[in-house]
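Can you keep this structure in mind? I'll have questions shortly.
The complex is shown incomplete by one protein chain, all other protein chains being positioned as in the whole.
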Amino acid sequence: MTIPASRVEHVADPSRKAGLIGNCPDPAQLLGHSPGLRLDVLDRLRDASVLSAAQFDKDLLCELAKLAALLQLKSFPVLDALEDKILAAAFFEPSTRTRLSFESAMLHLGGKTISVADAKTTGVAKGESMRDIGQMFNSYADIVAVRHTEQSAVGELCKYLRIPLLNGGNGSDEHPSQALADWYALLKWRPEIAYGTIPEKFRLNIGIIGTPGNMRTVKSFLMLALLFEKNINHITIFSEMADPLGEEIRAMTNASAIGINFSQDLSQSLEYLDVVYMNAIAYLGDGYRFFGDAFSLDASSPLKPDTVILHPLARGEELSVDLDHTQHNLYFNQADGAVWIRQALLLCIFGRVADVVPPEHLS
Amino acid sequence: MTIPASRVEHVADPSRKAGLIGNCPDPAQLLGHSPGLRLDVLDRLRDASVLSAAQFDKDLLCELAKLAALLQLKSFPVLDALEDKILAAAFFEPSTRTRLSFESAMLHLGGKTISVADAKTTGVAKGESMRDIGQMFNSYADIVAVRHTEQSAVGELCKYLRIPLLNGGNGSDEHPSQALADWYALLKWRPEIAYGTIPEKFRLNIGIIGTPGNMRTVKSFLMLALLFEKNINHITIFSEMADPLGEEIRAMTNASAIGINFSQDLSQSLEYLDVVYMNAIAYLGDGYRFFGDAFSLDASSPLKPDTVILHPLARGEELSVDLDHTQHNLYFNQADGAVWIRQALLLCIFGRVADVVPPEHLS
Partner (left out) sequence: MTIPASRVEHVADPSRKAGLIGNCPDPAQLLGHSPGLRLDVLDRLRDASVLSAAQFDKDLLCELAKLAALLQLKSFPVLDALEDKILAAAFFEPSTRTRLSFESAMLHLGGKTISVADAKTTGVAKGESMRDIGQMFNSYADIVAVRHTEQSAVGELCKYLRIPLLNGGNGSDEHPSQALADWYALLKWRPEIAYGTIPEKFRLNIGIIGTPGNMRTVKSFLMLALLFEKNINHITIFSEMADPLGEEIRAMTNASAIGINFSQDLSQSLEYLDVVYMNAIAYLGDGYRFFGDAFSLDASSPLKPDTVILHPLARGEELSVDLDHTQHNLYFNQADGAVWIRQALLLCIFGRVADVVPPEHLS
């Protein structure tokens, strides 16, 4: 019979095996720049909920990134690490990307998962309160990852939980595990951010497109950026909003040695930026809004050769696909690392790090 | 940087570790009152479907509760007990609470799960019949837990199954596994209900708020209550309906030695009640209706000091949260026990009890 080529062209596409495209720093670099893992630091996450990026200091973030690197390098077996644990993925606001990332992380560690992919399939539809929902998760799971359209819902739920909660995005507030994935990518790219003190002239200039005041990924990313005062020179916020920071974030930036600039001219600023963080989508309580048109990047943008772009994806018009195959593309690596940093988080919260990490990797 | 206290207040809340609030009887009490587990009784569930509370007699219910207590006390390992089995959770009527409870029970025993969380994501949307759906589950799973808005659907599906079916709620008819959880809580609270004969003056008076005739949880709870003729004095039904029982239930209550009263004055009756069973939500075929306003309880209600309240949750206005921290609150314990009684049910149906329970726990 005739087999139309069109039907089989992608079946065994050799490029498929070529691996991740874009900028793919070796996780080993991150480990090379540091001593072994510090269990005392990671143990601060034991039994802890993760509600905010504000819970992390530089030490904890960097040790977590190192553990993620060891996991990504498959340095030791973890297939049974959490075999007796159940993760409940409670996504009252639907989100495949984050839900599957938490579920995949749990399954990689031998754990089990139960899921709520959509509030419409829950008792919430019957007016169930966070109080009673909390009791449910206490009884059915060992940890719960939650996304909710309302900022207050996650903290409210946490009040009634005896098990740890992972904030998977609460309204326009925060998305801490995403920010951990963002910085895991940056620390693999420039390990000296974590361990060295970069000479002043080489300190990073970071551009953030969006409004930290009401875009959860941007806010959490910025909060972690403030941990690296010694190695970040300036952070420039690109936004059309009058007050992109908002009161809470402004208090944090005011207390930081990092200079904060504001601009509405991205292309003018690109020559100074080492990192550009983009996210076109903001959840504004009543739904998603796009900010993609105002500031966008493509292969013709005047980026410095070694500038990297971060984007939590899914992308809109603001980030052209013609950048995917360039070294500016750190966003695929950022997405790729999310499942490893979440595994690191789970191992720490369940206090199982010492059970799986061989002594030679410990400090 | 400044970390707003508000962002971390719940992270390591010490009260989180305090455990379940409310009335938490020790499962060991239940075991203390009885000889070892009777395999011959539990074996009556082997390969059986569970459609109705009417399938359980006092012996079977009590032995099942004892097995659940052993599981809750983690008396022996069960992590691989059902590793070769798959549970299909088929919730054509969405319900997170019951679906996750069945899934969690299966995962605790090392089993696997496949799920339908919403009829809109099934072939049912294409007009699939229970006959063809049955063939699907026969081929893909070893047991199926089903919830459906139509009373007839569950029995109809069972006709075409070669694998056991667990009724997770069928329209306004029954919810037997919920009733097992209800009674597991009561038997832990008063083991003498199961094993002793309570002196007449101490026999229980139970109040049921709702209409057994068309509220599935209430109906199944009442059917199991009728098994304890020797230890229950009166059951009082609180309802505004002319005929809260309906023909089928009336036939059962007429055949019972337990006195059945009807009342519309809850507060007047509270001084006589040892147990109050509440559920504000009734599924009436065409959707949910709330009965919460007519009869409600809060901390100021004239309850006897040792009276306990049961509620399948999620609650409405009828049950005030100010009761949560009192000894009247057995409803959290009731929710907490659901996952253990469902594990007991699964072990019996798959005939794996003898494989996991050590001889010292057998009679």
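Should a chain be cited, it is by its letter among A and B, assigned in written order, with residues numbered from 1 in that chain.
By our rule, a residue touches a chain if its C-beta (ideal position, glycine included) is under 8 Å from a C-beta of that chain, and two chains touch if they have at least 3 such contacts.
Quick caveat: nothing in here was measured; it's all calculated off a predicted structure.
Within the full complex, the residue among B:140, B:202 or B:262 touching the omitted chain is B:140.
Check B:42, B:88 or B:187 against the missing chain and you find that the one touching it is B:88.
Across the interface with the omitted chain, chain A contributes residues 1-4, 7-13, 16-20, 79, 91, 94-97, 100-101, 103-104, 107-108, 113, 115, 117-118, 281, 288, 313-316, 321, 324, 332, 335-336, 338-339. Considering the complete assembly, chain B touches the hidden chain via residues 47-52, 54-55, 83-84, 86, 88, 112, 114-118, 120-129, 131-133, 135-136, 138-141, 155, 158-159, 161-163, 165, 223, 226-227, 248, 251-252, 255-256.
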